[in-house]
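What you see is the complex with one protein chain gone and the rest in place.
Take a look at subunit A:
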Amino acid sequence: MLKFILKKFLDLIPTLVGISILSFVLIRLIPGDPIMLKLGERGADPAVYAEMKRQMGLDLPIYEQYFIFVKNALQGDLGRSIVSNISVTEEFFSRFPATIELGMTALFIAILIGVPLGILAAVKRNSFYDYFLMGGSLVGYSMPIFWWGLILILFFSVTLGITPVSGRIGIMFDVEVVTGFMLIDTLLPVNLRNEGIGPFLSVLSHLILPSIAMGTIPLAVMARMTRSSMLEVLGEDYIRTAKAKGLPIRKIIGVHALRNALIPIVTVIGLMFGSIITGAILTETIFSWPGIGKWLVTSINARDYNVIQGGILFIATMIVLINLVVDLIYAIVNPKMR
């Protein structure tokens, strides 16, 4: 097992090097001059320009720039945003909780609804329920979420007027941010004492539409995965044995079958991180959610080199690491994989 883990980690190194090169090179290929962007459109004194270039390290040969980038990145320094002059790491971690909060809520909805629906479809195989649910899940899977978000706004915010259109919390609340997760922060004693339960409800109402929009595709995937995984398990001999023993159906499905059917489902949840980030980019743009996705889109439009480079490096590294953890968990659960 130790050898397996070690091999997996060694495998990771070339991938991470590749990721760092790709994010470094791609960003340098983006047309537009970051110095001119910073100095303004009207241009600058050549001396100021050269000084600026030296300061930003852009006068060095490209490979030296890359080594400096990697050296700093390993120490957690990804440079400063060209637009705001705040450190990229700091900007990333100040926005990351918003994305995680949204992503987790979306995933929570997806699991809470998707898994039971998948079980229902599997148990009532080839019935009306099954066809209806699987048809519905394929519609969910095909959903353009940038449109789905707008439709949710149109229905719940514009027509019914029950949910806010954008942001994380009503502007009238003054909440002290401690963890960055608004659902937690608003329930902290200090904020409860000052503002009561109002801010928490406001956060919930802001969270609901974007997390539905973001959770739709994972929900569909979850339902389909659960169904096929359940069907496979329900065909096994030990289930027949359990039936023969006269165990109640509820117990067979809920305990015996589900426990084994959950293994592939857990894997899928782990691998969903990438699609959560993809979802975040579109959802956050629509709902003006102050997270990583919106930050990256804004930075790309502003040609903020360091932010894009640092941001995609962060995300790609995180995805690779999460995949590794999923692999390892899978290997522990299923020794055949080693």
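Basically, contacts are C-beta pairs under 8 Å (C-beta built on N, C-alpha and C of every residue); 3 or more make two chains touch, one makes a residue touch a chain; residues count from 1.
One rule holds in what follows: contacts and distances are computed from a predicted model.
Here one chain is missing from view; checked against "Ribose import ATP-binding protein RbsA", "Diguanylate cyclase", "Septum site-determining protein MinD" or "1,2-phenylacetyl-CoA epoxidase subunit A", UniProt names that protein "Diguanylate cyclase".
Only one residue in the set A:F146, A:F181 or A:Y330 touches the chain that does not appear here, and it is A:F146. Annotation: of A:V83, A:I100, A:L262 or A:V297, A:V297 touches the absent chain (contact as defined above).
Contact with the undisplayed chain is limited, among A:L154, A:V190, A:V266 or A:V333, to A:L154.
In the full complex, subunit A makes contact with the omitted chain through residues 14-15, 18-19, 22, 26-27, 29-31, 135, 138-139, 141-144, 146-148, 150-151, 153-154, 158, 274-275, 277-278, 281-282, 285, 296-297, 300, 303, 308, 312, 315-317, 319-320.
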